[in-house]
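Every protein chain except one is present and positioned as in the full complex.
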Amino acid sequence: MPVSIQILIIATTVAKKRLSLAIEIALCKAVFFRDGRRMLQNLTLTNHDAQEDWRPTVSTETAVVLSNKAVNGEYRRLVMSCSALAASAEPGQFFQLLCPESAGEKPFLRRPMSVYGMRKAPPEVEFLYKVTGAGTRGLETLVQGDPLDIFGPLGVGFKLDLSWRSIALVGRGAGLATLAPLASMAAQAGIHVTAILSARRPDLLVSADLFRNCGADVVGVTDSEATSGPANVEKILRGLIAGRGCDAFFTCGSSRLMRVLQRLAAEFGLVGQIAMEQQMACGIGLCHCCVRDFNMNGDIVSRRVCWDGPVFDLAEAMP
Amino acid sequence: MPVSIQILIIATTVAKKRLSLAIEIALCKAVFFRDGRRMLQNLTLTNHDAQEDWRPTVSTETAVVLSNKAVNGEYRRLVMSCSALAASAEPGQFFQLLCPESAGEKPFLRRPMSVYGMRKAPPEVEFLYKVTGAGTRGLETLVQGDPLDIFGPLGVGFKLDLSWRSIALVGRGAGLATLAPLASMAAQAGIHVTAILSARRPDLLVSADLFRNCGADVVGVTDSEATSGPANVEKILRGLIAGRGCDAFFTCGSSRLMRVLQRLAAEFGLVGQIAMEQQMACGIGLCHCCVRDFNMNGDIVSRRVCWDGPVFDLAEAMP
Amino acid sequence: MSVDLSVTVGTLRLRNPVMPASGTFAEGLDNVVDFEKLGALVTKTITHELRTGNPLPRVVEQPSGLINSIGIPSKGLDHFVEHMLPLYARYSTPLVVSISAPTVEGFANLARAVSIPGVAAIEANISCPNIEEDGKAFAMTPESTERVTSALRSSTGLPLWVKLTPNTGDIAAVARSAERAGANALVVANTILAMAIDLKTFRPSLGNILGGLSGPAVKPIILRQVYQCAKVVAIPVIGCGGIATAKDAAEFMLAGATAVQVGTATFIQPDAMVRIIDGIKQFCLHRDIPRASDLVGGLVVEESDEPDMAWMEPAQ
Partner (left out) sequence: MSVDLSVTVGTLRLRNPVMPASGTFAEGLDNVVDFEKLGALVTKTITHELRTGNPLPRVVEQPSGLINSIGIPSKGLDHFVEHMLPLYARYSTPLVVSISAPTVEGFANLARAVSIPGVAAIEANISCPNIEEDGKAFAMTPESTERVTSALRSSTGLPLWVKLTPNTGDIAAVARSAERAGANALVVANTILAMAIDLKTFRPSLGNILGGLSGPAVKPIILRQVYQCAKVVAIPVIGCGGIATAKDAAEFMLAGATAVQVGTATFIQPDAMVRIIDGIKQFCLHRDIPRASDLVGGLVVEESDEPDMAWMEPAQ
């Protein structure tokens, strides 16, 4: 079941039968269509015709905390032992965590968290989180051996085109958590990564080593060093495009950086993907509370971040 | 502040001024009137005239668990480190415990528990509880060092007349927890105790040793040995009255036993006190959810168990 | 012993009494729940035209509950018929289509338009504002409930479920008027109008200022309304409000609900409906109850329990 090869099928119109076949052959769990989820849904429904073999494709389970430690003054890393299905999460996908009560506050809704890491054997999934409110304060209380109800993997993750040679990852804040596993996925696919990591201070550039270990060129930019402004990031990116070259942009965590990337992508005809955030209730497309507007060829279309995303086409994203 | 001498002032009509004086002189924290609480309230209010020295007489505090262990298949003993005010609880008084959540169940109301033991230095208070529902399941999860929000001491406790020589304590189930500290109070006052403890099986006679250590004569009666029936208990009591003699009855936990005691008390002209249970919300006389009917000289009167009791005149109690 | 979980809602036989609440269900849930196990499927409310829904934020959590002001983003009737209906054709589970409109005529037209193969029943969400009556929701008064239900009744041959609002002062009267006008079942109820304020900004927590409260917090209120409605109508009542466990469902059935809808609970436990179905089975097994339908209206109320009208609480 767990398949690590990721294939990008660029197909705007494919006969459903053929597509279904192609997918079965490729053993591919998730595909990325320019026109969104509809075909994927049809596909899922096709599988349903034979009711006997209905199986959940998203797990709702009680995972067990392996560790939950501060990585710096702001972020904590939570490692969970989980099912194979949960551990099959892809970079850019997320989980809905049923955070425990803390100090009498009981968070009613689940909290969305990007996967920060995953391992197949033994199956594990990791999160990197910042304590900001009731839910994350609850996460903070977890210690080794504690149960945590997790629901995922959810949403559409990042997709890599195996023909790419070099990509740029540009992230800030919790966005670094979301981009981190993409760096290792790219490394496995033989794609070079340049990671531009933005933070308030150098000590908050949490995942720099993780990116470096995947062979990425890491450029840290920070507010305290006055290097994180859009102008400087743009300069770095122009340097990359002019030098080694760049096939695609990936970003998360800053709408200021998003705009820089959108401008450059348009100028150089590059594609890009962006992971977006929005408050969520269900996490699986039921409630429509997580919508954002997207510019789909001039039409402003409202889409659900949890279901149509959280990874979207960079060109379509709006702040 | 903590005073251990207990004095029974039998006073149906005492001029308020004089009473107040008497009480101040006796340094007595709680008094027991035949006609209920009203005078005690007046007294409290009198003290209020000088507003500067308002002080809480019931503590709402975060106590700390010292231990929480099973004593047999049914009961657990919870020992808490607490304030001196909380530790000044008297036998028959109770606390309202804000039980923690367990397995996703959050008990909304506090749960009433009789004091099972208390120590002045260092101040401690103990409870003996049976796990029956959400609240007590929450208590079960507590481990040493955990905080627990306790509210007490509450209600009117047992009162001893120093002129008594011999009393009988008759309890069943959780009632044994309520009566246990009375045995040591009687021992301190030099009053002999005969404790008739009733349970389903001999191994559930939890506090027998505790009663024995206070010098009480302990008679265990159980369902499994077919000795716990009203007829046998009555026989034992008649033996006590005819032999050593008995000045007063104290009971808790069984309305069947209550009726036996009421009958014997009437027959022999004995006084008695009974600790009663009722579901509670506030625990301090505000909500009127804990009322029971009492027979006050032929009038059926509704009284609040938390405020007018939980210890009542045996003769007035109704099942 | 085996337990027969099936229940009958009007002419519709359901394999069990558990179905989603409108607006908390979509095709994506089939990643977690086998739709063939549910009693019915209920769509998000659809409207005739395309609509965008309310401004963000659209949800805010509360103790044991959720306030939402999603509104009714809808891709419109045509999209529903062309794209959504075929998706559900693949399941044997009956599909209930929730509809809404701002006028009596709009309601009738939409009901007619969705009375097509693949639709097993219509749920009329009449908790929406009636623009012909100053924006007051249809289900707020017996009169406008009767008007809209009559119009719906004559426009469709499908089973007609009418979903009431809990915000009215006399839900039993509204229930009676819906029955009189031809409803085949009542869904009791929609969300309770509520509000929260963001103390960082001093602004409403929801883009729409007001929203609807759902989840365990409302259960005791809606359970009471189900009891009040079931006492005065002969048609089935479908309970909906705060149901999160099989025990909750059992309470609703004892109070008179023939079936139940599960909404917010699915956001917390995505497979809540399946757990509830399994739980009802266990509940019946443990008590030697052969049919889940035996629970319906099984509340034991003795004479002496009847409230002393003149002084009943909480009408303190």
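Letters A, B and C name the chains as they come in the text, with residue numbers starting at 1 for each one.
Simple rule for what comes next: a residue touches a chain if its C-beta (ideal position, glycine included) is under 8 Å from a C-beta of that chain, and two chains touch if they have at least 3 such contacts.
What you are looking at is a predicted structure, and each value in this text was computed from that prediction instead of being measured.
Asker: Please work out which displayed chains the absent chain touches and list them by label.
Answerer: By the stated touch criterion, the chain not on view contacts B, C.
Asker: Using the touch definition from the top, which of C:Asn125, C:Thr145, C:Ser177 or C:Ser293 touches the missing chain?
Answerer: Of these options, the touching residue for the absent chain is C:Asn125.
Asker: Please pick, from C:Val81, C:Ala196 or C:Val274, the residue that touches the omitted chain in the full complex.
Answerer: Answering carefully, the residue with contact to the hidden chain is C:Ala196.
Asker: Looking at the whole complex, which of B:Ser67, B:Thr132, B:Gln188 or B:Gln279 touches the chain that is not displayed?
Answerer: B:Gln279
Asker: Considering the complete complex, identify which of C:Gly39, C:Pro94, C:Pro159 or C:Pro216 is in touch with the unshown chain.
Answerer: C:Pro216
Asker: Which chain C residues touch the hidden chain?
Answerer: Contact residues on chain C toward the absent chain are 23, 45, 51, 54-55, 62-65, 67-72, 100, 102, 125, 127-129, 131, 135, 137, 140-141, 165, 167-170, 190-197, 199, 201-204, 207-213, 216-221, 223-224, 227, 247, 250-251, 254-255, 283, 298-302, 304-316.
Asker: Under the stated touch rule, tell me which residues of chain B contact the chain that is not displayed.
Answerer: Interface residues of chain B facing the absent chain: 38, 41-42, 44-45, 48-49, 51, 54, 56-58, 60, 98, 106-110, 151, 278-279, 281-289, 291, 302, 307.
FYI, only the chains that are shown with their structure count from here on.
Asker: Enumerate, in label order, the chains that touch chain A and chain C alike.
Answerer: Touching chain A and chain C alike: no chains returned.
Asker: Need the central chain here, defined by C-alpha centroid distance to the all-chain C-alpha centroid.
Answerer: Located nearest the centre of all protein C-alpha atoms is chain C.
Asker: Which chain has its C-alpha centre farthest away from the C-alpha centre of chain A?
Answerer: B
Asker: Measuring centre to centre with CA averages, how many angstrom lie between chain A and chain C?
Answerer: Distance between chain centres, rounded to whole Å: 35 Å.
Asker: Between chain B and chain C, what's the gap in Å when you average each chain's C-alpha atoms?
Answerer: Each chain reduced to its C-alpha mean, chain B and chain C end up 49 Å apart.
Asker: Per the centroid of Cα atoms for each chain, what is the distance between chain A and chain B, given in Å?
Answerer: The mean C-alpha positions of chain A and chain B differ by 60 Å.
Asker: Which chain C residues reach two or more other chains?
Answerer: Within chain C, no residue touches at least two other chains.
Asker: Can you list the chain B residues in contact with two or more other chains?
Answerer: Where chain B is concerned, no single residue meets two or more other chains.
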